[in-house]
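One protein chain omitted, others in place.
The letters A, B and C name the chains in turn, as written, and every chain counts its residues from 1.
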Amino acid sequence: MRSVLTTDPDPPFSALRVRVELEIPSDVRCIERVVELVAQQCQYLEYNPRQIALNVPVALTEALSNAILRGNHEDPGKNVQVRAEVTREQLVVEVADEGDGFDLDECTLDPTVGEALMREDGRGLFLMRRLMDRIERFYNHRNIVRMTMRRHD
Amino acid sequence: MRSVLTTDPDPPFSALRVRVELEIPSDVRCIERVVELVAQQCQYLEYNPRQIALNVPVALTEALSNAILRGNHEDPGKNVQVRAEVTREQLVVEVADEGDGFDLDECTLDPTVGEALMREDGRGLFLMRRLMDRIERFYNHRNIVRMTMRRHD
Amino acid sequence: MSFSIKKQGDIVVVDVEGQLIVGNRQELKQKVLDELERGEKKFLIDFSQTGYIDSSGLGVLVSLSKKIREQGGELRLANLNDDLKTLFELTKLDTLFQIADSRERALETF
Partner (left out) sequence: MSFSIKKQGDIVVVDVEGQLIVGNRQELKQKVLDELERGEKKFLIDFSQTGYIDSSGLGVLVSLSKKIREQGGELRLANLNDDLKTLFELTKLDTLFQIADSRERALETF
């Protein structure tokens, strides 16, 4: 006598929305944990493995390091706020710093051509644009960069 | 020549709030995934292992099964909404069903004494009360049971 | 989650892998009742691979224990981890069941 019973697979959620809100000091060593947290949420919502391993980590690291370094100039008196909303449709992440903001439309240098290819910097916004579906910047009490990415299976 | 460099541990988040909102069909097979999701958020926020392995799973399973079985009577046309808000201070979970509600103050039978100990049912609310710090019930468009638990280290 | 049932000597041993909760407790109940009907008398449920148990899982254990006793048999439990022990203590069900620390101990003393 030997028998194993296994129940049916669980039926899916009919709707699911995960929101993460967090505040970190202006310290680049915080970036990795934020990325891990947001990527994990995307994993729950069954985003494509590449989105979880590449698009989200790299784009979010760029946004966070710009907020910490360019926005807050690593001022320990300033912090960075992050809000991520993850659904089965899309991920929306907002990174808010306490700096003066910048003109997104002016930062369109292509780091893949000519001299720029050999430069050490200047690939951040380019990667964010290539890895996300949309990048916006606006001011609402703070300088906010919003990134939107549709979920792929 | 052999050397290993390891960077400092990451500094902590200064604030972190995770909100999960979800909707499930009136199907008890959905319970386990909801529990896993909420428990995982508690793990991120470094709740005590016992809270993650016992208090949250059992209390939430009770609230969900009551909502599905007692509230919605497993009506496939009705769903259950769950909202969890997890911070370093506390977990607040609300489970909302489409039933008529019930009087929490009347359900105070002690299942640990006398005949009740031998009964198959009647331990749900008792366990919720023992495993959470506070249980509330109210009506706001739906019948809502709210459970609150302070984080322990 | 799954249940595996096998026989060791004259004892029916059930392993509960994963959760024992409202969504699957009926399977456990049915399986054990089938064995009882077949004339089995000694049952051991091993929780070493169990996550959590909810009130309806506890309820099934209570009702199985009653039914088995009515047939002159016995139900024992083994390998509750600290969290599960607390659950049995909270509900005072630790007073209702024979709970062994290990499978071997439970089997020996049957």
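The criterion applied here is as follows: a residue touches a chain if its C-beta (ideal position, glycine included) is under 8 Å from a C-beta of that chain, and two chains touch if they have at least 3 such contacts.
This is a predicted model, so every value here is computed, not measured.
Considering the full assembly, A:G124 is the residue among A:P25, A:G71, A:G99 or A:G124 that touches the omitted chain.
Within the set A:S65, A:Q90 or A:T148, the residue that contacts the chain not displayed is A:S65. Mapped onto chain A, the interface with the missing chain covers residues 28-29, 31-32, 50, 53-54, 57-58, 61-62, 65, 69, 111-113, 117-124, 126-127, 130-131.
Everything below uses one rule, namely that only the chains that are shown with their structure count from here on.
The geometric centre of chain A is 28 Å away from that of chain B, both derived from CA atoms. Annotation: 47 Å between the Cα-based centres of chain A and chain C. We define each chain's centre as the mean of its Cα atoms; on that basis chain B and chain C are separated by 25 Å.
Shared interface positions of chain B, defined as residues touching 2 or more other chains, are 29, 32. Touching of two or more other chains is recorded for residues 1, 23 of chain C.
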